[in-house]
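Note that this complex is displayed minus one protein chain, with the remaining chains in position.
Naming follows writing order (A, B and C), and every chain is counted from residue 1.
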């Protein structure tokens, strides 16, 4: 089940998606963290952030909106308070980072570069729920490349860049970021959406709009991974609406080297482990010995 | 319940979405067509089109993918074979048109301009399932404006331009199209998506990708209508995932003057009429006498 | 203005499940009471089924009508289905009293040809569903000319356990020939091979073939019948959204004389087609 994301070797392709698995410890009663390919932690900023005013979430058809606004304890507290626990486990630790300015990205990356136990960085240039930074960098190929370069400059860790789906052509962003040195791409972050309370005539979220995640967006995420797989030569990590092993396998088939499980963790805290077992079963029953023999094998010519 | 879309007065804000209601007659056994504000017919091209190879549809979580590829009988056959039936009803008839070139758009518009019984044109610059035209025009503000201008030049009918959600900033397209003379905007068309058969490792659709519709996309559609309502001064018609009266009312509240019911017609052929009745009930129980008093009344400041 | 409102809605109704029993592993026969608003159905027609009040499955599912019976003021329809995915799995968990939303009867059923007097049925697996109704209809209906009562049925399944509905058919059909993939009963092999082996006993001049089953099986029948110039009707399947001809999702490619590409809608132009209409 081993897969490679740049110089990082993962024992299996199942990771958690940032912001949906806390700092790992929240899920320890439900999941054997040692079984996971990687744990991607909640997005880290330079200073602690309080996040947005509630209400922050709302259920939608087969999905949910969130406007958490990157509440987090800050990168330094992460290193001292959360990393020691996570390191004890046999799962790669990927730090998801977020800055309001390009400088901030590079300073967080510097801090994490020295932190023992961090195996890779995931650069979030795609959060739709913050006023500055985030999506602003992710929607423009040049800005996206600039953030990538500056992070690469200060770290030896593999750099994964997380792309936003809220763009006309995600391939252009992917290509630009790859040229800037990204070791891998992860996609997609949430899609901007909205929901209204018709009795009070107010938005369900205080932030008015939020990011849509969950099974609802899976077809869109899958299409984008397929598109990017057609132009990128670095590994792709598929995220977006993966709820079952079958969903995860769809992403592998269209070209993702690994997958991240997000909102599914809220529906069933054991989701990651069950999806991993489902992928194993899929391979076993088909006598496929190496998961890499599934990755990128979509047949688009065969008669249907 | 009367609302105005440019010079067109509708007796109520409930219309059908193009491509989901045939040419109206398919639904006559289920819905009293006379009750609808308008019937928007299947997209018309200059010549008949066979459409894409099957399989063309696939169910997804709270939605469906389609890649019908604008199969239609052509604008001339529509005028002679389908329009006479539709005209007999007390619902406005809106012809949805589609061209592979800007010339084609203008020629179809010319043909329909003389056709008795057509009340407005809806210009589809947003179909994701055809190789030429469609989304190619809708994703670029200048092309979108050009199509709009050329159609406006040859018709006296109100021109509604239907926008694609597959863009970074839908407001830019909306503004450009409005400046080019659009009398109204309708949004959104489907979002490009994909689905894979993990046993055969082939796409579920022969066309590989298709357009996602249904409740899954409602939060995205609603957000875009809200965004466009903030910049446009022409009426907006909200489309995307409306399955219940409550969904429709959300669109009215964020600023849509009318709504279109699409995929819901497949789930329940009586959807349009039931949604209309639900809106009426909503107004009645709240003693609101004019539906226009709901339109665009989202309160984003109130304490929640 | 046209269409009187009273005419509406006769085809969207609530069905109450009477029974829903496993006939073999993953094969179920469900009987549903639909009130007499349910219009007279023709063999080959289908219904679109949703579980009432549930958001999942999102789209209704098409099923052939397996049989129709009348009890007092209510019509009872039977559906014979195989569990293949999430929707049919959920259906299989329902029981007596549970409610469905039923749309139908829909589509174009079999064209029962008055000029030919033998009906040959070729059924593979759940393909028996519309053919069972056809057999029952021909034997029971006044619309069918007296002497057109000779029914020869070829019925194929994986193993003997899956020859579901055979007892009923045995009573109606003049000849019933079964085949199984593993030879556990009847002819060992495909139902199409079994049919070809027995073609000698069929009066080709006076027979019409009615066929339903997996695509590859119908394709194989389509090829074989060319030789015998027997009229043959097939009941096709395709993924459906609306079931009423509006979404253009359920297309099958039409056989055309020239190079032009045309599609037929399984739900509206079919599901029953003359075998020669389809571009196999």
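We adopt the following convention: a residue touches a chain if its C-beta (ideal position, glycine included) is under 8 Å from a C-beta of that chain, and two chains touch if they have at least 3 such contacts.
What you see is a predicted model; the values in this text were computed from it and never measured.
For the chain that does not appear, the touching partners among the shown chains are A, C. Interface note for the absent chain: among B:5, B:40 or B:61, the touching residue is B:61. The hidden chain makes contact, of the residues A:59, A:103, A:153 or A:293, with A:59. Touch with the chain that is not drawn comes from one residue among A:14, A:40 or A:68, which is A:68. The chain not displayed touches chain C at residues 54-56. Although one chain is hidden here, its contacts on chain A can still be listed: residues 19-22, 26-34, 42, 50-51, 53-64, 66, 68, 71, 88-90, 214-215, 263, 265-270.
The criterion applied here is as follows: only the chains that are shown with their structure count from here on.
Central chain (C-alpha centroid nearest the global protein C-alpha centroid): B. With centres computed as the average of Cα coordinates, no chain lies farther from chain A than C.
Separating the CA-averaged centres of chain A and chain C is a span of 47 Å.
Taking each chain's centre as the average of its CA atoms, chain A and chain B sit 33 Å apart. With touch defined as above, residues shared between interfaces to two or more other chains in chain B number as follows: 55, 60-63, 214-215. The residues of chain C that reach two or more other chains are 55, listed in rising order.
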